[in-house]
Structures are given as C-alpha cells and as structure tokens.
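The complex appears here minus one protein chain, its other protein chains still in place.
Then we have subunit A:
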C-alpha cells in the first residue's frame, strides 16, 4: 500500500509565495486504553535475554612447508696455526711441535691426562659395560599385548599426476631400499603428462628418490635380482621387458623387442634360480608365459600358452594376472589368471600340453595374488574377488580354508616370513588385514586403515616385521607390526602343521565322497535312460485301447448314475410308470449302447483308414 498524498493547485497559482499561517493543534487520532483487555495482560517474568561480548575469532589453517633435508659433507682444512707458520711446510710445523713439546705445562698436562686415559682404556678392556648380560632370562616373559602396527614412513609419488604403486620390491640384502613400480592401470586413462618413471627409494630419505628409472612405458612390475642386488627387471605396460643396472643409471640397459614381447601389460615378472643368475620369466593377460635371458632380450628363450584345454591355442588362453615361483622348487611354478583359475605348471615337461599339470578353480574374479607358504611349500594362498583362500596342492577341487566374504575387493596378499600361519591382505577400501589362522579364522587379528584410497600392492620385508603397501595414488606406507605378530611362538610350527593336515584331510574326505556320489548318479542316470526308451514303443496301439476302455467306463458310470437318479425321483409315486420310464431309460441307454458299437465300428474304420495311409 502506498502512502500518497495528492496535492492539487491551480495552474495560475504556481510560483506564488507560500503563506504560512498558524493553526491550533488538532487531535488526529485518539485511542483510549481499553480496560477490558487488561485482564489478558500476562506479566512475563523472568524474561530471557542474552548478551554476548567476546572477541571475534576466525579459523585459519596453517601448514608448514616440508623441510628439505640434504646430506652434505664438510671439508676440513688445517687451520689454527699461528700466523708465522705455514702449514704446508713440514719443517716449520715440526719446529713448532717440538717447541710445544718442550713446554713444561705440556708435560704436566699430558702426564695427568695420560693416567686418566689409561684408567678408562683398561676399564674398557676389562669388561664391556654395554654388553647385554642375562639375556636368556628375558625370554620367559610372554607378552600379552594386543597386536598393533605403526607407520614408520610414508613415501609419496613426487609427480603431480598420481599413479598407482603397482608393485614393490625390497632390496635383497639391506632392506633399506625399496623399488616401486608406478603405472596407471585404469583402462585408457593415461594422461598426456603422466610420467613413466619408477623410483628406487632409500628409506633414510623419503623425500627424494635415490634413483629414477626411466622406461619407455610405465612399469607394472619390478623385481630385484636376488643374486645380484644391482640388477632389476621390470615388466612394462606395453608388454615389453626391460632390465636395469643401478650402477649404470636410470635408463634401461636393454629392452626386449616389441614384436616378441607380450601384447598386454606384464603383470608378473620373477627371477629364476639359475647358475648364471640372469634368467627370468614373465606372464601377462595375453595368455602367455615367456622365459627370458636378460643378456639377450631380443627374443624369449621359451614360451608357454596358458590354455587349460591343453591344445596350446592362444584364443582359449587365460590371461595371467599373477605369477609365483619358489626357488626351492625350480621346475614348478604357478600362475593366477583373470578367470579365477590357478594353473600349476611344470617347466620341464616334455611336450607343451603336459606343461600344465593341474588347475584349481574357486575364485569368482581375477586372482590378484598367489603365494606359497615359506614353511609348507604345498600350501599356497590365493587372493581374489572378496576372499582369500588357502589351498593344498593335493586337493584340486576346492580350497582347504578360506576367509569370509568381505565388503570390498581384496587386492593383494602375502605370507609372513616368520610365522607359518600368519598372512597379510590388502583391500580396496584402504585397509590392511593381518590374519593369524591359528588364533582366529573368522576375522583378521589386526585390521588397519592405512589410507582412504584403495591399496594396490603389498610386500613384506624379509625380516617379517616391516611391511610396505602401495596405494592407488602412489603413496607407499611402511608399517612396522608389533612383535607378537612377527616372532615365532613356541609350539607354532607344530600347531600349524597339524591344522593344515587336518584341513587337507577333511577336504580329501569330502572329495572322495563327492566322487562316490557322482559315480552313483551316473550309474543311476544310465539305468533310467534304458527305462525311458521302452515306453515309447507301446504308445500307438495300446494308447488307443486304453482310451477306448476309459471312454466306455465313463459312459457306464453316467448311465448308472442317471438310472439311480430316476428311480429315486419317481420311486414313491407309480411303480408302473417308473418301470416304464425305467424301461424307457434303459431302452434309451441300450439305444445308446447300440449306437455305441456303431460308433466303435466307425472308429475302427477310421483307424484302419488312418493305419493304411502311412
């Protein structure tokens, strides 16, 4: 609502001077108080009122820049010589020294210090004050602390575009160095400025890699040579194999030829046990396993196609996702495939079809990790889809033990090198699980959330205490697990052996029973097959006779029913009429019956015609 006041004036009066005049006060509005409303007046007591007097604060985040530390050496130069003496001149220095030695103060001091020093030297020689005495008694205490792990180091990918840390390999001797392969495993997601480099990190310096490896294509797998710690072999994203010598720098010493290499990323590359220490083999999702000698990477020395129908056809081949080799059994190796099947192969078989000795299927998805138990070579662990399974080589039908189904994918796993029943798994929700199968089989003994992004790879150091896990954004976290999980308990080997044997036996019994049941089924189904064949012979003639019989039976039943109904209905009144009608009904029935034979004859004629026709 607009408040407007209309002011009109005659045109002739425009511009006239205003003449103000006094006017007495006028009451415009007078609202007297209404006493009737006084009763509805509520006194509010107390009244809440708030007052705030604080200084204004605002929140800021401050993050200091990471201090870049570098190790440098200092060069010491001789100094302190008095001005007139030149330190380079031997004569002058000797003269100076002789002068000092003649000083009385010098003699006294040195004598005094000498006795003091001798005392300490003799002390050192007498007994080692820092030696660990009474060590054996400490072992008696049993530590009951809950298992735990703490992060000792975090190594991040220094590039801007983060890549997944796909493979970790510890330096064989010192375990102070870690080689990490970085690549992007997303299908066709390679960004233009993504670097191809992989790094070797020294744990003393997590800010800067010790060595940068520059392949022509990102590395998917990377392994140190266990015999020669300067040599590494890497499998590339484009299927080539390359090897490096750390003494020679970051470029590969030799790269395999593209034509004979794999056609898919090389997911597994492992060194073989050989006299020369230069043999390795690799597997990839194109279905081939190739053997190489790194001195001559121009062509592979041997090839195997992972075709479980044993025909050696590449079309039927299963893609390999992981490879396993145990140096104690040099002729056998195992391959985990994309299809969820684990293939055990024998390298020394005579013909290619015989190379594939057995298959184990049980996973619903790709088998991401495959590892033999270092204490029991017949037992191996597979990690894939949502579970981890333990298998025995003898039982081919199913795994002997398995974990429950998790909510997220399991991406990698490995056994502990010190305890036979402990293994580690990583999940795609960033959790690292430590399982102790002797203690608890339903849940992991320790479950740690390492980071928010999925963990892609896992590797345990040889001492069993430090484990490194690589994540999707290229962060490698090193964790040290509590001593309870990495020291061998007293009866552990015995208990573990007993457990594995028990499970293996159980599976054997189940397998035997299954086989029996299957044999019985087969026998039964064969018997049933012969019965089913006899019935079709009778159909044409006997079906017809049966139909005819049934037809007449139905008619008879109907007639009898009608007769009974009529007699009941008319029973009381007139017996003659009933009798007549009965007779009529019976005559009608007979008429029908007489008709029926006619129908029957007609039918028979029809049948004969039908029979004559074919």
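In this text, a contact is a pair of C-beta atoms (placed from the backbone, for glycine too) under 8 Å apart; a residue touches a chain by one contact, two chains touch by 3 or more; residues count from 1.
Keep this in mind: contacts and distances are computed from a predicted model.
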Checklist line | Which of "Auxin-responsive protein", "Eukaryotic translation initiation factor 6", "DLRB2 protein" or "Septin" matches, in UniProt, the chain that is not displayed | finding: "DLRB2 protein"
Checklist line | Chain not shown: contacting residue from A:107, A:329 or A:565 | finding: A:107
Item checked: Residue in contact with the excluded chain [from A:86, A:124 or A:560] -> A:124
Check: Which listed residue, A:97, A:296 or A:524, touches the chain dropped from view?
Finding: A:97
Note to self: Applying the definition given at the start, please give the residues of subunit A touching the unseen chain.
What the structure shows: 76-81, 96-97, 100-101, 105-107, 109-118, 120-122, 124-125, 128, 130-131
